[in-house]
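Below is one structure. I have some questions about it.
Only a single protein chain was left out; the remaining protein chains are all shown in position.
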Amino acid sequence: MAGSSFGKSFRVTTFGESHGAALGAIVDGVPAGISLSEEDIQKYLDRRRPGTSTVTTSRNESDKCRIYSGVFGGLTTGTPVMVMIENTSQRSQDYDELAITYRPGHADFGYDSKYGFRDYRGGGRSSGRETIGRVIAGAIAIKALDMLGIKVQAFTQSIGNVYAQSLNLDECSENAVYMPDKDAAVRAIELIKEAKSDKDSLGGIIGCIATGVMPGLGEPVFDKLDARLSAAIMSIGAIKGVEFGAGFHVSTMTGSQNNDPFYIDEDDEGLHIRKRTNMSGGILGGISDGSPIIINAAVKPTPSIAKEQDTVNAINEEVKLEIKGRHDPVVVPRAVVVVESMVAITLFDMVLENMKSRMDNVLKIYKK
Amino acid sequence: MAGSSFGKSFRVTTFGESHGAALGAIVDGVPAGISLSEEDIQKYLDRRRPGTSTVTTSRNESDKCRIYSGVFGGLTTGTPVMVMIENTSQRSQDYDELAITYRPGHADFGYDSKYGFRDYRGGGRSSGRETIGRVIAGAIAIKALDMLGIKVQAFTQSIGNVYAQSLNLDECSENAVYMPDKDAAVRAIELIKEAKSDKDSLGGIIGCIATGVMPGLGEPVFDKLDARLSAAIMSIGAIKGVEFGAGFHVSTMTGSQNNDPFYIDEDDEGLHIRKRTNMSGGILGGISDGSPIIINAAVKPTPSIAKEQDTVNAINEEVKLEIKGRHDPVVVPRAVVVVESMVAITLFDMVLENMKSRMDNVLKIYKK
Amino acid sequence: MAGSSFGKSFRVTTFGESHGAALGAIVDGVPAGISLSEEDIQKYLDRRRPGTSTVTTSRNESDKCRIYSGVFGGLTTGTPVMVMIENTSQRSQDYDELAITYRPGHADFGYDSKYGFRDYRGGGRSSGRETIGRVIAGAIAIKALDMLGIKVQAFTQSIGNVYAQSLNLDECSENAVYMPDKDAAVRAIELIKEAKSDKDSLGGIIGCIATGVMPGLGEPVFDKLDARLSAAIMSIGAIKGVEFGAGFHVSTMTGSQNNDPFYIDEDDEGLHIRKRTNMSGGILGGISDGSPIIINAAVKPTPSIAKEQDTVNAINEEVKLEIKGRHDPVVVPRAVVVVESMVAITLFDMVLENMKSRMDNVLKIYKK
Partner (left out) sequence: MAGSSFGKSFRVTTFGESHGAALGAIVDGVPAGISLSEEDIQKYLDRRRPGTSTVTTSRNESDKCRIYSGVFGGLTTGTPVMVMIENTSQRSQDYDELAITYRPGHADFGYDSKYGFRDYRGGGRSSGRETIGRVIAGAIAIKALDMLGIKVQAFTQSIGNVYAQSLNLDECSENAVYMPDKDAAVRAIELIKEAKSDKDSLGGIIGCIATGVMPGLGEPVFDKLDARLSAAIMSIGAIKGVEFGAGFHVSTMTGSQNNDPFYIDEDDEGLHIRKRTNMSGGILGGISDGSPIIINAAVKPTPSIAKEQDTVNAINEEVKLEIKGRHDPVVVPRAVVVVESMVAITLFDMVLENMKSRMDNVLKIYKK
């Protein structure tokens, strides 16, 4: 398989290039009976849309989605759901000079090495617009997870050296950088403006929390929940690192610090096994442990910068490059919904996979 | 699929529990014509074997492998290679009291939640011994990569707060902690002894470098080279974070700092496109860029510690636990060869996948 | 995976319902560098289109395809090719009474049992229109196979009890039933008219021949070439049997009759190993043997008939049913291109898979 599909039971296949006719996704394995409309998907697509604030590119992509299959009478039918956005705002002439030039920090050279040539308009398949298909599938997964009481929320942890100091998730949608800390958001926006006027760009960290996750998700060995989540998140273009719970800090902890003690909690529904801390980030031995799943992902600074750079072209010449066109000085805020989508897709896929783990479950479905 | 397989073209399926009859792997998709002997595999298995130094568990696992299929006349035949180790040293009585107790930091609770019960002897399927199958497959991948001039070497970057300050890879096999820095190794061993006498354990960071990787490996979108490598590495039990190149540092860099400038290099073989820096860690947009691939992985402290811990059991009681048995105070040195194996498996899988990217390649194989 | 994908390296995922907004396919794993236009695909779609003769339904489906991704400058780029047809002629009112009635010979009852409800308009996902996605992918596979000198041609072997007595493949496109025998075609058309006036329908047999297939295609054990081809062909709605070479006749042959003797043939290009007969149908032990691949597939009579039938509905009532709407009295002629497509898809997939069989091949691609 050539890599455009993700998931085993809830299987997403995306298509489309930045300046091609359209971008979208087929989601196969959507269980029948989930209420789904174009609005359900559009609201997530709008979150990744540029042109909505001063901190993103001024490209105005309307990005209206349409459901082409798999929904009947407002419900998913169990057959593949295809959702697509037709491309409208295409100023490909901006990109013509990039036909043979390899942009530093981009996949251009890799694509040419791999395929012999490439669709160079706006990054083609390696464009950030490729994430449209992910958000489409993510919106469907989020609807399904919601029926199970599982919530996924990603947010901007940091931009450059400005870190959120509080974790007020409701605040995220109130500021342009999707930060859960109002004051940090103000400082981050200031920093972005500076970078922009320097013809430069910034990176950051995206956090993600999933609550309501039942224990037992994840498959032993290679399809561990964290292994699948890592693959999901690292497959987003700009991500260079991913960690769970205490993450890289575990390297300097002792076992007695890092082990989360279990205890018995009691509420109206009875006794529950819980953990006093959550160094594990909700995953132990690759299986969810019933605590919130905690993820961090490092986002690199946008490689498309207006500043002059040294590079080469496809005919082995060294050249200077100033990237024109409308580019985000930081992609972190727009990537938040993409991380959220990939986490949701992975979680719902593992929910479906896990159904088959016990013969008890099989009997529960089939025995009258 | 229930998660015991990895890879698409070079496909590893592992089996076995810590105290079951045997552990091993089937590797399907091994191209015909690779020279392969039990010694080729055994030397890697010996590197993950405990009982070889003061810093690892005193369990003496002989772990002699045998090839059961897929090799004829010393060469792989193209059919599945099955390699297995029969279990011999099994003191399962050490584990009897763990039948219903959930060890903190372990997958016990998750397995019970998922399956209703578990093979509790020595961790069963979630034991570190499960990595035997990975090292078997890794040894085969390493032989194949070698024929292509690709070398993979992992090493101990840090243990607790002791970091390697130099990167002398030849030094790794000279010290018990597989560190590329002689002095750091001495200090790390000291630290491990302290942790052991404290009935506690340590974590660390494993680094990995792959050289000789041709540009173009990795598939767009979901099967990006770094996404596949993340899944591979994060599927190792104790890993909690993974990063490439500048990794989490990208979050505080600017685009002009993070973008690696390309330049033209000339040698006897002609002109080459190279990068002046390697912030990308050898991967841009999910495709290898011809530079060395640079990976870091965070390893958590061994969760099995002799120190008394608070926990619960399967019948909802809070209990105290002191883990008996012979456990590593740090798994980092033994996990080095496992990381190396998973990286090699992934790289060779992507080498095979990439063959199909161009119709030119198809014609090269089939046209006379 | 929920079943809408086929192929491993050349991977087709289809979507769409009979009366939904559109039908189409994503083909992932198309090697870069294949010349591809909408015309290349349209000519195969036109062959499955109804309304072109007296023997098919009078529905007029224009079925104009559009390529939405994966092609740049007239060449495939290596990224997923999405091709779609928007639905235009939709008389769904014809189907309203079928909302709760289970048509005999159709999947209606199965879909309701599986999903709880279904898109009942024109068969929804189980409609023959679903094969549009297959023909799209088939057209791409045929173009690629052509570059390798492989030709796939399917034809109508029989309709009812009228069998082609000659095998003049050029004749197929000259008659409305796609038969390689002019006289038989005339008799078959007569028979179809009779069935139509009886408000009944007919079945038949589709043959398929692939020439130029190199020996060595097919993977041992489960992915044998004939196993993959069987899955491909049997996944077409109306097919109830498939056989290779001597097929069901092998059951009454002896080994000495059924074994094809090998001999040495000599031509300008040197010595060749060939077979004197082709009972094997070009496949031995699941691997192509260099002879033409010979396949037969049994097509059932169209289940949608105007004649009154006994059936039941979703509320457990026994009812009488006369199916209205415009239906083919026989689907064999229109299914010919679908069989051809599925065979081509499978063959090209196996061509790509086979590249990885030998380390020699790997070195051929990567070694300078």
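Structure notes:
Every chain is named by a letter (A, B and C) in the order it is written, and numbering of its residues begins at 1.
Note that in this section a residue touches a chain if its C-beta (ideal position, glycine included) is under 8 Å from a C-beta of that chain, and two chains touch if they have at least 3 such contacts.
Bear in mind that the values here come from a model prediction, so they are computed numbers and not experimental data.
In the complete assembly, the contact with the undisplayed chain comes from C:Thr302, out of C:Ser18, C:Thr302 or C:Ser341. The chain not shown here is touched by just one of C:Phe10, C:Tyr68 or C:Phe244, and that residue is C:Phe244. Within the complete assembly, residues 1-6, 8, 12, 14, 102, 104-107, 109-111, 113-116, 125-126, 130, 158, 160-161, 195, 198, 200-205, 214-224, 226-235, 237, 239-264, 271, 273, 275-276, 280-281, 284-290, 298-305, 307, 309-312, 316-318, 353-354, 356-358, 360 of subunit C touch the chain that is not shown. Taking the complete complex into account, residues 8-9, 29, 31-34, 76, 78-79, 144, 147-148, 214, 220, 269, 351-352, 355-368 of subunit A touch the chain not shown. In the full complex, subunit B makes contact with the omitted chain through residues 1-5, 8-9, 11, 13-17, 20-24, 26, 28-30, 32-33, 66-70, 72-73, 75, 77-82, 84, 114-119, 124-125.
Keep this in mind: only the chains that are shown with their structure count from here on.
Placing every chain at the mean of its C-alpha atoms, the farthest one from subunit B is found to be C.
Centre-to-centre separation between subunit B and subunit C, using Cα means, comes to 44 Å. Once the centre of each chain is set as its mean CA position, subunit A and subunit B turn out to be 26 Å apart. Centre-to-centre spacing of subunit A and subunit C amounts to 38 Å, using the average Cα coordinate of each chain. With touch defined as above, residues shared between interfaces to two or more other chains in subunit A number as follows: 1-5, 8, 14, 114-116, 125.
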